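As you look at this complex, bear in mind that one protein chain is not there, while each of the others sits in place.
Moving on to chain A:
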Amino acid sequence: MQKPFYVKILLVATLLLGFNAFAQDKDNQSVDEKGSVKAEIKEFIAHHLLDSHHFTLFTIDEENNEHFGFPLPVILWDNGLKVFSSSKLDHGQAVAEVDGEHYALYHGKIVKTDAQGTINYDAEGHATNVKPLDFSITKNVVFIILVSLLLIFMFSRMAKTYKGNNIPKGIGRALEPIILYIRDDIAIPNIGEKHYRKYMGYLLTVFFFIWIINLLGLSPLGVNVTNNIAVTFCLAIFTFFITAFTANKNYWKHIFWMPGVPVFMKVVLAPIELLGTLIKPFSLMIRLYANITAGHLILMSILGMMFIFKSWMGSSMSFVLASALSFLELLVAALQAYIFTMLSALYFGMAVEEPEDH
């Protein structure tokens, strides 16, 4: 007996929701003073927004450093490859010793220390310890892998149902309209009938990747990958390079030697246009990063207000607010994916525009 897909999702969600509630309950009990609650919430949010070397599902006891989750592999490049489990770091409480070198966590980053885990500070209070190149499979990387696998699983299954009669079955029925929407309302109008096909793979992948990963960020697991500047930078740089490599002569002509304007203006416009090509993907990067970060920050702040108010009015108010905001964030998750895809398509369209098109 196979349960329907949504039943499975609901089961998993309920299970995770339970964990999260439990975790918050514990947090509530362990702290009494208002000020320290505020500080803790602030720290919790800051921590939540950062990547982590340990896959923490919830914290059992902050003071005794008890967390429920599983350690992830740490991979460092420091005069050779160093691989060890993040359990050695023990959430920043311990110094890991690997091949005679010592490493510790400092603000979520791995730094090289001595055997005692001493952190050296400079005059401005920044740590001066050497930071080795960190290729660790962090929580975010795990999530990127999970989402990638999910996407491959979902869409390869969907593709298989098309065999024979070209009619989708199962989840494909829900996904096909989205694919058609991206094709007919994003790709074709922006890029044009002639060239759109070669960009479809990227547009579809990026749309579903951002959307699904944003949605999972809203799940009680709360691993928000797209609020990492590195991730959005990577996505934006893809759009930039695809635009640059598929651009035709006309596109470059419009950048370096704008036709139809006086020579003086051509010279002035060239650096502006060139800067524009960089600003476009840069805006993509910042937009996605800022929207998701802001959404999580506000949502978690409002959730945190429950513990600060500690009155039935304030708590229920923030509960209602948080619920409303969650729905808004669901919209934002899809909207940001849409905007990213839409603007990428727009830039690709500029890159392949023919001179007679306007």
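The definition used in the following text is that a contact is a pair of C-beta atoms (placed from the backbone, for glycine too) under 8 Å apart; a residue touches a chain by one contact, two chains touch by 3 or more; residues count from 1.
Note that in this section contacts and distances are computed from a predicted model.
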item	value
Identity of the absent chain, which is to be given by its UniProt protein name, from "Xanthine dehydrogenase YagR molybdenum-binding subunit", "Carbohydrate ABC transporter permease", "ATP synthase subunit b" or "DsrE family protein"	"ATP synthase subunit b"
Of A:Ala96, A:Leu204 or A:Leu221, the one touching the omitted chain in the full complex	A:Leu204
Which of A:Lys112, A:Arg183, A:Lys266 or A:Arg287 contacts the chain that the document leaves out	A:Arg183
Contact with the hidden chain (one of A:Ile229, A:Ala244 or A:Met317)	A:Ile229
Candidates A:Ala39, A:Ile145 or A:Ile279 - the one touching the absent chain	A:Ile145
From A:Asp51, A:Glu329 or A:Glu353, residue that would touch the chain that is not displayed	A:Asp51
Interface with the undisplayed chain - residues on chain A	50-51, 75, 133-138, 140-141, 144-145, 148, 151-152, 155-156, 158-159, 162-163, 166-167, 172, 176, 179-180, 183, 197, 200-202, 204-205, 209, 228-231, 233-235, 238
